[in-house]
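This structure is in structure tokens; I'll ask about it shortly.
Heads up, one of the protein chains got dropped from this complex, but the rest are sitting where they should.
The first chain written gets the first letter, and so on, giving A, B and C; residue counts start at 1 in each chain.
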Amino acid sequence: MQDYIFEIQLKVRDYELDLQGVVNNAVYQSYLEHARHEYLLSTGFSFAELTQQGIILMVSRIEMDFKNPLVSRDEFVVKIRTERQGVKMIFFQDIYRLEDNVLCLKAKVDAIAKVNNKLSRGEIFDTILQ
Amino acid sequence: MQDYIFEIQLKVRDYELDLQGVVNNAVYQSYLEHARHEYLLSTGFSFAELTQQGIILMVSRIEMDFKNPLVSRDEFVVKIRTERQGVKMIFFQDIYRLEDNVLCLKAKVDAIAKVNNKLSRGEIFDTILQ
Amino acid sequence: MQDYIFEIQLKVRDYELDLQGVVNNAVYQSYLEHARHEYLLSTGFSFAELTQQGIILMVSRIEMDFKNPLVSRDEFVVKIRTERQGVKMIFFQDIYRLEDNVLCLKAKVDAIAKVNNKLSRGEIFDTILQ
Partner (left out) sequence: MQDYIFEIQLKVRDYELDLQGVVNNAVYQSYLEHARHEYLLSTGFSFAELTQQGIILMVSRIEMDFKNPLVSRDEFVVKIRTERQGVKMIFFQDIYRLEDNVLCLKAKVDAIAKVNNKLSRGEIFDTILQ
């Protein structure tokens, strides 16, 4: 198994909590997106600029296992490893609570790219991975 | 395959769109949650009241296939069918654009229940399904 | 005082609640935006299409008085009246709980328009108001 190639530390914000007092499930998906976009930036690519150039990066499928809920004041890290599969770039993204390194979320995110409205064969992903 | 047992019609709100001009991926998860809670209400149970009673309904896993993006002004329907599996209640949730009945999202959501902080064997789900 | 010229009925979604069990303050701002965009549509204009045409409608100032919190299951109505003031269009937006007509939020929203990146004198608003 490939090692993690990128990570970002974040902190729970209270407006992300729901009436159960835990981070709402949908918010994790936002955390994952933000981590991927920061990873992109670290490779020299901006999601916003790619979009303006007509290179549309899209999530085609996502799987998330919710292991342990994050709560108010928790700090956490989103770790990423990647795999190229055909037209796809697969992001394996895991969220750990910083305090005790407990796994909170395990996710697999399939991304595809459209260029000028056509599904690309994933050349953009090869470029990013170099 | 069981038929859909519940559906709810909603409309895209512009604040749900991201810089690509489509509904942001994480927002679909919110749509799905809202549909499940409305389904619960239709069976006589309130998510908020269950939470207050110490019955914590949680999503343990989610799978989503993003088929076609929703955009500004789109109206759509979230359809639900359910299955009991061990301690879990499985929600199969599909989102269709109303205008042309195109499938936009296909999801499988595994829910579990904790009662007084212990994993329940899912009796609450049997009660709901009756 | 001018009468309300538009209203839209909505229902609280549980993911909009925060750890206090009430609709999070920021969510009201989203309700208000959605109501304004639906009002726009009712006059024949789409916020998304205007944006694509380079007509950027923006909020320059907002005032909100939080009177009574909305909670799970609440249905409510957002009512709008408008005034033209110089380059601005002022939206007075009030939110009432449907069940008992209690005032939940009172807001004043100042909107301006930029056309091709220049502040417009508000002609677009005059067109809308006709």
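We adopt the following convention: a residue touches a chain if its C-beta (ideal position, glycine included) is under 8 Å from a C-beta of that chain, and two chains touch if they have at least 3 such contacts.
No experiment lies behind these values; they were computed from the predicted model shown.
Although it is not drawn, the missing chain touches A, B, C when the whole complex is taken into account.
Contact with the chain that does not appear here is found for just one residue of C:Val27, C:Ala113 or C:Ile128, C:Val27. Think of the hidden chain as still there; on subunit C it touches residues 19-20, 24-27, 29-30, 33, 48, 51, 56, 58-66, 69.
Residues of subunit A that touch the chain left out of view are 13-15, 17, 21, 30, 33-34, 37, 41, 46-48, 71-73. Residues 14-15, 17-19, 21, 24, 26, 72 of subunit B touch the missing chain (whole complex, contact as defined above).
To be clear about the criterion, only the chains that are shown with their structure count from here on.
For subunit C, the chain whose average C-alpha position is most distant is A. Here the CA centre of subunit A is 22 Å from the CA centre of subunit B. Centre to centre, using the average C-alpha position, subunit B and subunit C are separated by 28 Å.
Averaging Cα coordinates per chain places subunit A and subunit C 33 Å apart.
Taken residue by residue, subunit B touches two or more other chains at 30, 33, 48, whereas all remaining positions touch fewer.
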